[in-house]
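Working notes, structure below.
The other protein chains are all here in position, but one chain of the complex has been omitted.
Each chain gets a letter, A, B and C, in the order it is written, and its residues are counted from 1.
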Amino acid sequence: MARVLRLGRAELRVLDLDKSVDYYTNVIGLQETGRIGESVFLKAWDEYDHHSLILTKSNSAGLAHLAFKVQSIDDLAYYEKKIEEFGCTTTRVTNQTRLAEGEAVRFILPTGHVCELYHEIELLGTAVGTKNPHPWPLGTKGIAPHRLDHLLLTGDDLKTVTRFFVDVLGFGQSEKVVTEGEEELVGSFLFTTNTAHDIAFVKGPDAKLHHAAFGVDSLHDVFKAADLLSMYEVPFDVTPTRHGISRGQTIYFFDPSGNRNEAFAGGYMAFADMPTITWDASKIGTGIFYHRRELSESFQKALT
Amino acid sequence: MARVLRLGRAELRVLDLDKSVDYYTNVIGLQETGRIGESVFLKAWDEYDHHSLILTKSNSAGLAHLAFKVQSIDDLAYYEKKIEEFGCTTTRVTNQTRLAEGEAVRFILPTGHVCELYHEIELLGTAVGTKNPHPWPLGTKGIAPHRLDHLLLTGDDLKTVTRFFVDVLGFGQSEKVVTEGEEELVGSFLFTTNTAHDIAFVKGPDAKLHHAAFGVDSLHDVFKAADLLSMYEVPFDVTPTRHGISRGQTIYFFDPSGNRNEAFAGGYMAFADMPTITWDASKIGTGIFYHRRELSESFQKALT
Amino acid sequence: MARVLRLGRAELRVLDLDKSVDYYTNVIGLQETGRIGESVFLKAWDEYDHHSLILTKSNSAGLAHLAFKVQSIDDLAYYEKKIEEFGCTTTRVTNQTRLAEGEAVRFILPTGHVCELYHEIELLGTAVGTKNPHPWPLGTKGIAPHRLDHLLLTGDDLKTVTRFFVDVLGFGQSEKVVTEGEEELVGSFLFTTNTAHDIAFVKGPDAKLHHAAFGVDSLHDVFKAADLLSMYEVPFDVTPTRHGISRGQTIYFFDPSGNRNEAFAGGYMAFADMPTITWDASKIGTGIFYHRRELSESFQKALT
Partner (left out) sequence: MARVLRLGRAELRVLDLDKSVDYYTNVIGLQETGRIGESVFLKAWDEYDHHSLILTKSNSAGLAHLAFKVQSIDDLAYYEKKIEEFGCTTTRVTNQTRLAEGEAVRFILPTGHVCELYHEIELLGTAVGTKNPHPWPLGTKGIAPHRLDHLLLTGDDLKTVTRFFVDVLGFGQSEKVVTEGEEELVGSFLFTTNTAHDIAFVKGPDAKLHHAAFGVDSLHDVFKAADLLSMYEVPFDVTPTRHGISRGQTIYFFDPSGNRNEAFAGGYMAFADMPTITWDASKIGTGIFYHRRELSESFQKALT
């Protein structure tokens, strides 16, 4: 029973490694778990695996790759075959190419993003342990999210990438944004967990990152995160609000390289048997920003 | 790829049908979706399916049956075979035996509870619809939970029932409570969604219900639910607190027949690759009631 | 011991009385308590007095008058004398000039706003009563604030109006915004209760209203209010955020006549012995919108 467990990691390209590590450890509040070459590995306090975020020094910001963890090592071959059948070329990334990771299957999404599937990764454990644990750890810094939550990417052909995630990887489509008469798909929200989205796409240039989202517990924590960003003088894109799509509570802001981050809480439980929720493209403002009811210019730009 | 989607429904035995319907519609805030004989069918506003709760008139309170929804109609035969191989006898419940339901596979859990698997059920849709939806509906009553969340049952042989859920139904075990030296399993928390538990068992008499839990959004909503219960003079078992196990926020109270209900929010995301969290039986007080740090007598009794 | 108890009422000019009453009763969630001529009287559920808001039909929106309730009937003469000594002319408004009100002392603030002091007003009581009360009432509509909280007005000479409130009415100044070298006072926040402001002034045209604020309980309720505004398609000025000044949580939006409203929660406790908090005019963006850290154009306009 092959199954994609979750978005396991994202590798972000950053312009200045020191500044970026400072930001992701002190403001976001992740823990550094290792370094190799010009890459730094980080995890959130409530994640078990060795890392969910990799920062790699580069000349431009953006997403170097994203990777989904699958339920068993055998799933690699299972999905490899399905991906090839879909028409994507796959390669194997060997064990320990990056720190603490096992083998991975690598391929290019129809939207041009580099994607991997993997199962093996070193287990470090959460900050509260697995023996009579406390509900949260003392001494965290900054926003201290529970986990990497989801990515929003841009691409040109959203129908094909949606078909890839649904048919090949077994995702569900929780929500979609369509132009009049459903002629064009301009937003597609896809899930493999029971959250409203593990990955999503909006119409735009191929191979670009719109944002990487970290999961926090509640509206209160989204608001506390917003306060912290002002204390640390981090530039906001979007101050606290609710999404129509997903119903979640949110803020958007930028890392030192210009990669957009989100702190996200809430949202409904998605199930494989749910009908896809449909938004008219003319209502996308309300779908994205339920209160403001219109897209800001900045939110539509600033892709990395 | 067979998969159990969720706890789809619970059928509770109630002593007085009118009083019970009044309570579950006005205080809990479910919607009545149908009646047949001495059974009333209800759904929460955020559920798509025709019902998740059935109230059936009886001479004693308790759980008549629980049922899990599977991903496809073919999964019935798949699991039927596995259940039989495990050593449980299965029968088929025919289409429309109850209102709006398709066929089901029926069997007895190792703890004596009547359990079903099903796929088909009439789709009614949520209160906010699937077209440019608002995040929540106006005009709900009472606690207005999003959904039936989980059940806690009692039974004698928790090792076997855990093995059944893990090996046969593909659940994960998020947490367990064990006596010294892990000699005996006295609590077992099992999940098929990404919540900390979809069903759980504690050591006790076979075939009994400890509680049925409804899912609300946040601590704020748990607290509002508690206020409402006082306004409606519903008897409390446990006032607002946090669980150590699951980390969720909770209150417990009783329906007019003495069936224990819970309003539950929060909790971590569970994944199939998480290690099982272990609680020493000597710490079960903290595991269940993180603040009080000891079990109340009432919580250990009042099984139906 | 004369003392100003609170901002007791505001009279808003509205363009369409029916639309305005519909908005203030169903969206804001006030209760209509009387009508006389082209004026409608309203109170919040947690206020004891007959009304705190009066809507009066007019050809232009804005503030017709504001009024503070004083502790005893003798305080009218006490303050009357002090106001005259300050250099403002006072008149007496006779009993029952408006519905349910006793006599008032009327005068013009140095910023040109019509202001009254009063003690007598009919007591209606809160929605939960004074005998073994529940903490909140069932069946409220809309935002359902606890009370009228404060007003923000504009004016040219903020030093004089501040001196008036401090020296004549015994208010404290909790916060001020000053240009470089404290040359000019461009914002002044004044309190007579223990909240961060009961009335405030920002530099601008005389006799204008910036907003009328209603008090809700918590960030959660501010956010719920924001959701409701989207459901009712009320135009927002500012979506949920925190103030630097007062530390409160806030949203701004417009009534059908264009009068700006605020739903406000939180803020520190102000005491008569607190030093005045000072904001540099160059930091006023952060002072007003702690997250966005800059004033929007719309927030600086739309005075009525």
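Simple rule for what comes next: a contact is a pair of C-beta atoms (placed from the backbone, for glycine too) under 8 Å apart; a residue touches a chain by one contact, two chains touch by 3 or more.
Keep in mind it's a predicted model, so treat the numbers as computed, not measured.
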{"item": "Residue touching the undisplayed chain, where the options are C:S60, C:T278 or C:Q300", "value": "C:T278"}
{"item": "Option touching the unshown chain, where C:R6, C:H113 or C:H150 are the choices", "value": "C:R6"}
{"item": "Contact with the hidden chain (one of C:T195, C:T250 or C:T304)", "value": "C:T195"}
{"item": "Contacting the left-out chain in the complete assembly, out of B:Y118, B:F223, B:F254 or B:F299", "value": "B:F223"}
{"item": "Contacts of chain C with the absent chain, listed as residue ranges", "value": "1-3, 5-6, 46, 48, 69, 71, 123, 125, 130-136, 146-147, 170, 193-195, 215, 217-219, 242, 244, 247, 266, 268-269, 271-280, 283, 286-287, 290"}
{"item": "Interface with the undisplayed chain - residues on chain B", "value": "219-220, 223, 226-227, 229-230, 236, 239-242, 249, 251, 286, 289-293"}
{"item": "Where the unshown chain meets chain A, residue by residue", "value": "134-136, 138, 218, 220, 227, 230-231"}
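To be clear about the criterion, only the chains that are shown with their structure count from here on.
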{"item": "Per Cα centroids, the chain farthest from chain A", "value": "C"}
{"item": "Chain A-chain C separation of Cα centroids, rounded to whole Å", "value": "44"}
{"item": "Length of the line joining the C-alpha centres of chain A and chain B, rounded to whole Å", "value": "31"}
{"item": "Touching two or more other chains - residues of chain B", "value": "134-136, 218"}
